[in-house]
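Input: one structure, supplied below.
Omission of a single protein chain aside, the complex is shown with its protein chains in their original locations.
Note that the chains take the letters A and B in the order they are written out, and that residue 1 is the start of every chain.
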Amino acid sequence: MQLLKELCGIHAPSGNEDLLTQYLLSYIEREKSSWVIQPEVYHGELFQNCVMLKFGKPRTAVFAHIDSIGFTVRYENQLVPIGGPDAKTGYRLKGSDHLGEISCGLKEEEGNLFYEFGRPITTGTDLTFECNFRETDEYVQSCYLDNRLGVYSALKLAETLEDGVIVFSCWEEHGGGSVPYLVKFIHEKWNITQALISDITWVTDGVTHGEGVVISMRDHSIPRRSYINRIIEIAEKHQIQSQLEVEASGASDGRELQNSPYPMDWCFIGAPEDNVHTPNEIVYKADIVSMLKLYRLLMEEL
Amino acid sequence: MQLLKELCGIHAPSGNEDLLTQYLLSYIEREKSSWVIQPEVYHGELFQNCVMLKFGKPRTAVFAHIDSIGFTVRYENQLVPIGGPDAKTGYRLKGSDHLGEISCGLKEEEGNLFYEFGRPITTGTDLTFECNFRETDEYVQSCYLDNRLGVYSALKLAETLEDGVIVFSCWEEHGGGSVPYLVKFIHEKWNITQALISDITWVTDGVTHGEGVVISMRDHSIPRRSYINRIIEIAEKHQIQSQLEVEASGASDGRELQNSPYPMDWCFIGAPEDNVHTPNEIVYKADIVSMLKLYRLLMEEL
Partner (left out) sequence: MQLLKELCGIHAPSGNEDLLTQYLLSYIEREKSSWVIQPEVYHGELFQNCVMLKFGKPRTAVFAHIDSIGFTVRYENQLVPIGGPDAKTGYRLKGSDHLGEISCGLKEEEGNLFYEFGRPITTGTDLTFECNFRETDEYVQSCYLDNRLGVYSALKLAETLEDGVIVFSCWEEHGGGSVPYLVKFIHEKWNITQALISDITWVTDGVTHGEGVVISMRDHSIPRRSYINRIIEIAEKHQIQSQLEVEASGASDGRELQNSPYPMDWCFIGAPEDNVHTPNEIVYKADIVSMLKLYRLLMEEL
């Protein structure tokens, strides 16, 4: 869990993912020699802050977004949200501007957001939750399990992956913007039409901790049913502990795949969490295990 | 009207259009030998559940969406909408899950939707209105005239079409997702920049039964005026009975053409209906006749 803990602590709000990009590239460079297959690594200006790993002869791509929710400093002591963060008075935020490191408090008043700090913070500075990583035998808890856990799971998948693409995307929490060029690249280069969204979903009245990885049949977008059915069949055949999700709202990188000018099938698959978009996101450890198991099988059998 | 009746009865909610795709392919295979021009038929995995017919040297493409609104089974006896269905207690729904065929009632309570059935229905099952097709000398009435009537009209157009493309698209009722790759295909392959949306619009205070086919000058999206003007001129020149529509809301496959990375002109043209998105959609028959007449002329003269 050391890897997950480090990932959760990195400042990478939507649009400013540099630090996580650098962390990923170092990690991949250091670790890949121990992986079953050596991937081709794609990054650089044409990928902005995204990173892509290509293994063998890929048929399916896994998307894991590296950005997080957060806050931008507006004028005076005002804040505006990046994505949809939970915002309660007392949450601790971090960041930095040209005067140095920042550790400040969040204040919410009638829907308006402010920081409390001993000096003004430069307009435009982005702030993220301070990380308090907690672990028990059963649970892991931290800010940004959404989606550092999806990134973690993708990196674990990379260790044994033989054929496939792993895509680390940006801006997912704030309207997207990288998936359109990423899907263009993988479709035009490798004819890929199958995708899995490695992300974290919500505990609801139909989805609970401890019941296994969630296969989402729909959220605000509706993926193609025939693809979802194949995934459910593979999970059932191998008796992977899993839960089905059906929601009317919510969005992911899948939305941008759906709207892309390529015939992409996609499915959101991830562990459920509670306290979504707070500093206290919590996930049941065994659900992470079944998530990784299902990804390994799907990348072989889809 | 037997063809229209059959089309209205087929279960094909957004994302699960398989049955209608199969019906269309059979129909086309069976009927096309009697058509003036034999089209090239495009379908298969790169088109997901869409079908495309290419006749002669095409300049203009007709888009008719084959999906419909409906409901997805959530948890327990809950339903969530597919698209924007009218949802009243007492409407009859149909579908099937691994236990067999389903015919159940819809119940609406304070905006929440439920099914009433003798057994639980599997999470993720999609349900559509049961079809009660009714016909008088003047009117046709059924669920899903939107857009089986647009599909019907396109198939009738196919009988005499010499130059053009007919595109049967998916997901229109629920945010789209197929038009982006369909327009990419027809523009890159045949340089097509002109489109007509064969779909059904609403009776309003400016659009009524019996006044002819509707030429929509705008809905939520605004097509290019110079193209709309050409269409209105052709309708006037040939004295086709028609009505002009101007609305601030509403969307169609035209929205995705507008937002595509191709310079597509488009116009929504279709018969008006009342009781939209209910099991009792109703259209005046003579308006269907003027719709088909106008399409035939436009495909020749645009």
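Operating definition for what follows: a contact is a pair of C-beta atoms (placed from the backbone, for glycine too) under 8 Å apart; a residue touches a chain by one contact, two chains touch by 3 or more.
All values derive from a computational prediction rather than experimental measurement.
Trainee: Which residue among B:Thr193, B:Ser252 or B:Ser290 touches the omitted chain?
Mentor: B:Thr193
Trainee: Determine which one of A:Phe47, A:Tyr115 or A:Phe168 touches the chain that has been left out.
Mentor: Of the candidates A:Phe47, A:Tyr115 or A:Phe168, A:Phe47 is in touch with the missing chain.
Trainee: Touching the absent chain: which residues on chain B qualify?
Mentor: Residues 193, 205-206, 217-218, 220-226, 228, 244, 246-248, 258-263, 265 of chain B touch the chain absent from view.
Trainee: Using the touch rule from the top, list residues of chain A that touch the missing partner.
Mentor: Interface residues of chain A facing the absent chain: 14-16, 18, 45-49, 72-76, 80-82, 123-124, 126, 171, 174-178, 180-181, 183-184, 260-261.
Just so we're on the same page, only the chains that are shown with their structure count from here on.
Trainee: Compute the rotation angle for the C-alpha superposition of chain A onto chain B, expressed as a multiple of 5 degrees.
Mentor: 120
Trainee: Roughly how many whole angstrom separate the Cα centroids of chain A and chain B?
Mentor: Averaging C-alpha atoms per chain gives centres 36 Å apart.
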